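Right after this comes chain A.
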Amino acid sequence: MKNVLLEMKNITKEFPGVKALDNVSLIIEKGTVHALMGENGAGKSTLMKCLFGIYAKDGGAIILDGKEVNFKNSKDALENGVAMVHQELNQALKRTVSDNIWLGRYPTYFKTIVNEKKMYNDTKQIFDSLNIKINPKTIMSSLPVSQRQMVEIAKAVSYNSKIIVFDEPTSSLNDTEVKHLFEIINRLKEKGCGIIYISHKMEEILEISDYVTVMRDGMHIATHKASDMNIDKIIKLMVGRELTARFPEKTNKPEDVILKVEELSSTHNLLNNISFVLKKGEILGIAGLAGSGRTELLENIFGLSERKSGKIFLHGKELKIKNTNDSVKAGLALVTEERRANGIFAILDILSNATISNLSKYIKFNLFLEKRKMKSDTDNVIKSMRVKTPSQSTQIRTLSGGNQQKVIFGRWMLTEPEILMLDEPTRGIDVGAKYEIYQLIIEMAQNGKSIIMVSSEMPELLGICDRIIVMSGGTIAGEVNPATTNQEEIMSLASKYV
Partner candidate 1 sequence: MKKIITGILSIMLLLNLAGCGNGKSGGAHVFYYTYSDTYISNVRAKLGDSFNKMDISYHDYDSNGNQTTQTEQVQTAITKGAKALVVNVVNTGSDDAASGIITQATKADIPVIFFNREVSDKVVNSYKNCVFVGTDAKEAGHMQGEMIGEYLLNNYDKTDLNGDGKISYILFKGEEGNNEAIYRTQFAVEDANNILVNAGKPELEFYDISNPNKYLVDKNGQWSAAAANEYMSTALTSFNDANNNMIELVICNNDGMAEGAITALSSVGYNTGSKKMIPVFGVDATDAAVELIKNNRMTGTIKQDANLMAETIAVITSNALNGKDLLDNIDKTYIDKGVAKVRIPYSKYLGQ
Partner candidate 2 sequence: MDNNQNVSNANKRFKVNKNTIIEFLIDNSLYIFIIAAIIAIQIISPMFLSIPSIINIISLSAANLPLALGIAGCIILTGTDLSAGRIVGVVACVSASLLQSTGYANKMFPDLNTMSVYTVFIIALAIGGIVGLINGFCTAKFHLHPFIVTLSTQLIVYGFLLMYLMIGNNNGQSISGLDSSFTNLITGSILSIGETAIPNFVWFSIIITALMWFIWNKTKFGKNMFAVGSNPDAANVSGVNVTRTIIYVFTLAGILYGVTGFIEAARIGSNSAATGLNYELDAIAACVIGGVSFVGGIGKIRGVIIGVVLLRIIFVGLTFLGIDANMQYVIKGLIILIACAIDMRKYLVKK
């Protein structure tokens, strides 16, 4: 065990009434990737917050390089070689790349004047060593998320970090970008860094990690070599029971065509000449790389962006939509990708979040809202969507990602849409909750709703869709049947027009 970099020994953390961490131990060796897995609430992030000093641990010890450490905050940890690449990147977007990397410790003359040249050269050097191709003088906000993440990694490297924690690093990356990320992680391994890798994506974890530690209910369940594991084993450890299937049984039956899109092109983005049909009670998957126009397609149909040409028919009648309000009236609904940015109203309660798109139904005498009806509808949402919440008046931000997503589904179900468009409905949601979301989607289709679902996770498209359209470069590259296709075929279609 000479190679031990970081040891977290018997960490315990209690919150009033809950034991969030119960004697959890974790050992990270030099030059390895250690995956940390568990459902949301299993204690992964609490453990990391104890490591970074955001929470004070109640018991146990953290030993870095043979010395016991107690970081005061993430800055302290960073300076001692422990860095974190957050799931939600926290950056000064209006500043340049190199400004962001050296923020808080600019190289200076006389401690006041910034040495821009050294800053540029140092940045360049780190980028070269990681094979990152970004101009250090670019303004952050003009970079895509994947590159901003690279910058964050470079920042960690610039601190000479020995331990780097990745929190859901691939949640907004496409496959090529993931490949590049893994390449960088492998370089970090070669340098002797220890990596803690938190993710819900099993396939990725098996590919990149050397060790897998599974946590459940604040306890350490098991640590194994990744080569000894497979998806089923991990899931079994995570949920503590056998999940017989990752996907629920499909019970919906597609009927007649309800929506027809003909030669749709957009004014301001890449959508070009898109035609497809959607049947009643059908779950239609849309696959493709990030940037292939999947989200843009949903937004365009929903009336969020300008249409250059093309027609959309609902029930054979042409649909003329000026704005999103028209879309809702016509029976369309859109569950957006960025739940936090444009899905939930974080500080409002469940009731407001569930009824916000449907307020016109509760107006009495053109004047006031009928609270009783809103309450009973919210109760229905909580029941039918199986939302786990203490009450209707709980702020939605306090719920887990899965439960937030269920409330949003419920919101749109209240508007009784005919067509429900879902953009990455399971992003950032843990395995157990994902299964429930799949169940809900299939149930909705079974009840005669038509679903269009965009996802970057091919297994889930293959698992629950009736048909899959593959997009590439803003247009449709092909259509596949989930029963007969495989991931390779979808991938090759997705890269057709790249």
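Of note:
Quick note on the criterion: contacts are C-beta pairs under 8 Å (C-beta built on N, C-alpha and C of every residue); 3 or more make two chains touch, one makes a residue touch a chain; residues count from 1.
Inclusion criterion for the candidates: all candidates are chains of the complex that A comes from, given by their letters.
Just so you know, these numbers come straight off a predicted model, no measurement behind them.
One candidate from 1 or 2 touches chain A in this complex, that being 2. The touching residues of chain A, when paired with candidate 2 in their complex, are 74-75, 78-79, 90-95, 99-100, 103-106, 108, 111-114, 268-269, 299, 304-306.
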